[in-house]
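The complex appears here without one of its protein chains, the remainder shown in place.
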Amino acid sequence: MPKRNDNTINGNFKGRNILSLDQFDLPSLDLLFKTADNLKAIAIDAKPSDILKGTITTLLFFEPSSRTFGSFSTAIKQLGGQTLEIQDPQTVSSVAKGETLEDTIRTFQSYTHAIVMRHPEKGAVQIAASVADIPVINAGDGTGEHPTQALLDMYTIYETCGRLDNLTILCAGDMLNGRTVHSLIRGLSLYKNNTIYLLSPKSLKLTRDDFKNFSQRGIILVEIESEKDIPKYADVWYWTRVQKERFKDLSEYEKVKTRFTVTKELMNTYAKKDMILMHPLPRVGEIHEEIDSDPRSVYLSKEMRNGKYIRMALMALTLGRI
Amino acid sequence: MPKRNDNTINGNFKGRNILSLDQFDLPSLDLLFKTADNLKAIAIDAKPSDILKGTITTLLFFEPSSRTFGSFSTAIKQLGGQTLEIQDPQTVSSVAKGETLEDTIRTFQSYTHAIVMRHPEKGAVQIAASVADIPVINAGDGTGEHPTQALLDMYTIYETCGRLDNLTILCAGDMLNGRTVHSLIRGLSLYKNNTIYLLSPKSLKLTRDDFKNFSQRGIILVEIESEKDIPKYADVWYWTRVQKERFKDLSEYEKVKTRFTVTKELMNTYAKKDMILMHPLPRVGEIHEEIDSDPRSVYLSKEMRNGKYIRMALMALTLGRI
Partner (left out) sequence: MPKRNDNTINGNFKGRNILSLDQFDLPSLDLLFKTADNLKAIAIDAKPSDILKGTITTLLFFEPSSRTFGSFSTAIKQLGGQTLEIQDPQTVSSVAKGETLEDTIRTFQSYTHAIVMRHPEKGAVQIAASVADIPVINAGDGTGEHPTQALLDMYTIYETCGRLDNLTILCAGDMLNGRTVHSLIRGLSLYKNNTIYLLSPKSLKLTRDDFKNFSQRGIILVEIESEKDIPKYADVWYWTRVQKERFKDLSEYEKVKTRFTVTKELMNTYAKKDMILMHPLPRVGEIHEEIDSDPRSVYLSKEMRNGKYIRMALMALTLGRI
């Protein structure tokens, strides 16, 4: 399976690296979502499947992860594929012995048919992809990208709202560091007539560069700093965690960590009847547990399940089995 | 597969939590043991099986384990099922990021069809079960319960003695803290006319509350403090390790740790010809290695193998595949 170069996917996933959301065009997203639609019954009904039988995928996680690791691992196994799982770099002895990342990648490509990789450093997955002659899938590279998170979020909106255009979306929390919000903005820019409200403390707004660059993609971004500016007709609320690990000054973190919190009162006042409430998780207090049972909450159910379904589709397409 | 409530199993395992030995009634035990009888040839002969094909089970171990982890993992794989294995909570990043146990459980239930869980705190598995809408199986919760250990012990007695009633059993070691002995007493109470001799140093006897409560179940408990009171007609000896980790005062531990030890002489003097010698393992000196080759010793062979067979049966029944 010779690997093609890394530009736009253009509806053909087979043998491709999946490194950035910017590789995705509308036909590719359409194919991915339709494939997820078709495959999810296999997971829900625990149906035997041999779609990936014979393939082995390395899960190479240089950083701990529960949702991304768990959903990739089970996505592959659900389709009858096998995994080689490296969850702890300390067990990769050759890394400890001073081996380069490039040689480590060449090792795992000798044994398997694809590599799913998470790494704390931005750009590390790109280096891996440039070395490997099998598909490399970015499962998060530090402050870089996390394309499959954005794909599952978009799939969740597509599935519940029935469309990915003409939407009003409220994003709240940490707009400055939030990798998932950045990716979601990129993704929704591909579709027409979307407006995103960005609710955050002043200190956690987008950088001016990001604001300008994202806006130039044709999406309308509206920055707000108070709950009272939330538009009552928003189709989606996308809440995020303020990431403690990005703060040098922890007293600064304490000030803003739950500045914006979803409570029953907030929902009653600003959320319309048929909106959905999303969160990439984990949450640490910014959505009250009383909200979990609200039928509009999808973060603990549909959104996580879609993380598995979208990765089932992505692996089946990338490994050329569908 | 909607989950039913957690009371008595009543012969129908499908979709049920398995949290306590007290859920088991005679028809359920009978079904479980017969299923184990039927399935064990698959393991012994390494026969291909697709009984669990399509199912994925999370093994969520917040505490290290070799026998329980290894037997659950291989039981599932032997029947063609898949696992998502979390052996080290440090790799569950969201736990490190401050996520609640409830949200962690909701994550893994989004990806898999059952959760086997071990946790150092009593009651943690019950909390998990109350959150999850898939079966949760207790693989040991601190000083709480460890029902599958008792099930495999009972299956071993059933298989070698041909019955689970009208038995005389000697339990030795730590009666105070021994979770496995407590569970075995509960289990054998379900059957008629069983007598259990409890051999331990005075400081490691059952609490008076436990003694009273267990006795009220209809089983006869006889406490003894010296080897010379061992009845020579006992059908089963169930030896246990004195658990160092429960002692605040280590000099106290040193005094009692091998107070009761199985030697050739002890066997020759007190054990009848067709009894069996069991131990939940690990052992740390309380059974001499010279005893290993005695045909009555089942702790290193049949008893461990049965740990796999009984878990094969339990998973096949709980996942509704048999």
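We just call them A and B in the order they show up, numbering each chain from 1.
Simple rule for what comes next: a contact is a pair of C-beta atoms (placed from the backbone, for glycine too) under 8 Å apart; a residue touches a chain by one contact, two chains touch by 3 or more.
Predicted model, so just to flag it, every value in this text is computed and none were measured.
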**Fill in**
Given B:Pro147, B:Pro201 or B:Gly307, the correct residue touching the omitted chain is B:Gly307
**Fill in**
Missing-chain contact, candidates A:Gly54, A:Pro120, A:Gly218 or A:Gly285, resolves to A:Gly54
**Message:** With the missing chain put back, one of A:Phe108, A:Phe214 or A:Tyr270 would touch it. Which one?
**Reply:** A:Phe108
**Fill in**
Among the options B:Thr8, B:Gln23 or B:Thr74, the absent chain makes contact with B:Thr74
**Request:** Considering the whole complex rather than only what is displayed, give the residues of subunit B touching the chain that is not shown.
**Result:** 42, 45-49, 61, 63-67, 69-71, 73-74, 77-78, 87-88, 241, 281-284, 300-301, 304-305, 307-308
**Message:** Residue by residue, what part of subunit A touches the chain that was omitted?
**Reply:** 50, 53-56, 58, 82, 84, 86, 88, 90-99, 103-104, 106-108, 110-113, 319
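Operating definition for what follows: only the chains that are shown with their structure count from here on.
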**Asked** Once the Cα atoms of subunit A and subunit B are superposed, what angle does the rotation have, between 0 and 180 degrees and to the nearest 5?
**Response** 120
**Fill in**
Distance in whole angstrom between the CA centres of subunit A and subunit B is 41
